[in-house]
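Worksheet: one structure, shown below.
Only one protein chain is missing; all other protein chains are in place.
By letter and in written order, the chains are A, B and C; residue numbering begins at 1 in each of them.
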């Protein structure tokens, strides 16, 4: 595919994925953004900053290089771009990143807690707890806030030795969720699932205050029903 | 009716019943599945695995025999098929099974608690507590997970001596709800009711921490207003 | 107006009011019913029992006399008719009754608690607590359940000396809400408000465990802004 066509296809996918967020009830006003990277072509495509979902068009999507430098004249990219860039640099198999303020995931991020794997709905998508980062320091926030947000996510996954494709999402302390995936479609689905399991988890704890996470063998079973070489869910 | 027509009618009902799940807000993404059995004709019709509700067509429904062996070339059946098969073998009056991850029912399943009959909304459909199975063992999960899921449901109803038509649904520990009925329509309705009473029950316990279930005589009254030879609800 | 036209107008209003319940999210499946009485004409019009809102037509509405005896051949009336009849006999200014299983009101009914007046949203419509009846006895349920449901509502208002137009709704213990009004439109609106304040009240208690109801002078102010000879809300 020629470079121009490739960019256009990326813009279409990123546009569609961004619109999927308010449709799924994950985003109000102009909150939330989706990007896609193509490392070989050296480009990232991301939602423009603060533009209404109702009036946004495909060509409003912003094209940058792999460091987040804008390559075309036009709208400004999402203010969270630096976080996306950082994640693409660290998570090599990730081709799309999604950020929302979806309310149930935000509630856990604000509570500063990782989400325990309380059931198979969780295990189908997230292979273990969805981690919550530490609080950013005053210096990190002051210096390069969005970049440091990316760094603290990567730090969280490295320290806890979590594979970002096995747990394709995170809560940023006091802020909200980021999810990702090999495609924009998958990254958006992961945001949908994350919000759903966040809601399920908080009420699960109300209904049974002493509940434990599901056992490892059930977590294994459900995750590997859908992922890896022995997966047997779906049509492939 | 000829066999071919009968299959087509089953496919239509199963297709319609599957679409009713996202319409009722019980299902996100491709979660959830409905099947119907015809024991005389020796067939089960079930949703295909992991297919989008938006693009799914009537003829995508999968036809199997009563052991779950696929009878027609085409899509793979729902990965939960073995659970449906097991339920049809044990519950002879049940002609349709529904599985969802509807969020309120999942919350109780994750909490590992049966749902007490706190009111007449519950009693109109479920004659007593909606039971929660025990946790599956590591061996059961490893050997034949979906079949064992069916078995633990049946075990729960046998041990607690519950009539599956009097309590047409169950929570699988750490997983989510299954409901059933004499028709696909009824089985889907039971999923709707189960999610509703699950939500009502968790807040009932918040509003009054010491509340008791309704007395047996009120449970009897409401259930038998709608079920059995003395029913007087509805038009028949 | 001739009797026949009057009946037709009543049917239209009752039909419209019944459809307003699922539109407002207060009713699932076939739960819920609205009726209207015309005491001079000696008739009650009510929803038929167990009929789907999607297929229901104006002429499916059932006409009875003031004792609930069906006057026209056709569908069976709502199984809750006897409750409506009883309320019309006792509450002379009430011309329409609504019953739903709207989830937030049911949660309080199941919890067996009256809803305190925690704010002006409550006070605008309900002049004081929304009472909850006592539990019906085994004998009452066995003998004439729906009629006794009406009686226990009336008993509640008499014992607590509540004017049914000042507090146009009630929770039946373990069951759910009934509301009423001078018109079908008002009775339906009261069901909408009752469910809303029920939801607000349960979370209010979570956000502040020691909160008190609003003072009497604020209750007076808001209720009488909208009701009585000194009302100044709205266009009349």
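Just so we're on the same page, a residue touches a chain if its C-beta (ideal position, glycine included) is under 8 Å from a C-beta of that chain, and two chains touch if they have at least 3 such contacts.
All figures in this text were calculated on a predicted structure; none of them were measured in a lab.
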Subject >> Chains still shown that are in contact with the chain withheld from the display >> reply: A, C
**OP:** Consider the whole complex, including the chain that is not shown, and state which of A:79, A:183, A:216 or A:235 touches that chain.
**Re:** A:79
Original post:
Of A:6, A:107 or A:154, which residue touches the hidden chain?
Top reply: A:107
Original post:
Where the complex has a chain not shown, which of C:59, C:183 or C:208 is the residue touching it?
Top reply: C:208
Subject >> In chain C, positions touching the absent partner >> reply: 118-121, 189, 192-193, 196, 199-201, 203-204, 206-208, 211, 214-215, 217-218, 221, 225, 232-235
Original post:
If the missing chain were put back, which residues of chain A would it touch?
Top reply: 28-31, 48-51, 75-76, 79, 101, 103-104, 106-113, 135-136, 138, 141-142, 145, 174-176, 202, 205-206
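Keep this in mind: only the chains that are shown with their structure count from here on.
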Original post:
Does the chain A and chain B pair touch with the same residues on each side or with different residues, judged by whether over half of the numbers are shared?
Top reply: different
Subject >> Superposition rotation for chain B onto chain C, Cα-based, multiple of 5° >> reply: 90
**OP:** Give the identifier of the chain nearest to the protein's overall CA centre, each chain being represented by its own CA mean.
**Re:** B
Original post:
Which whole number of Å gives the spacing of the CA centres of chain A and chain C?
Top reply: 46
Subject >> chain B, residues touching no fewer than two other chains >> reply: 206
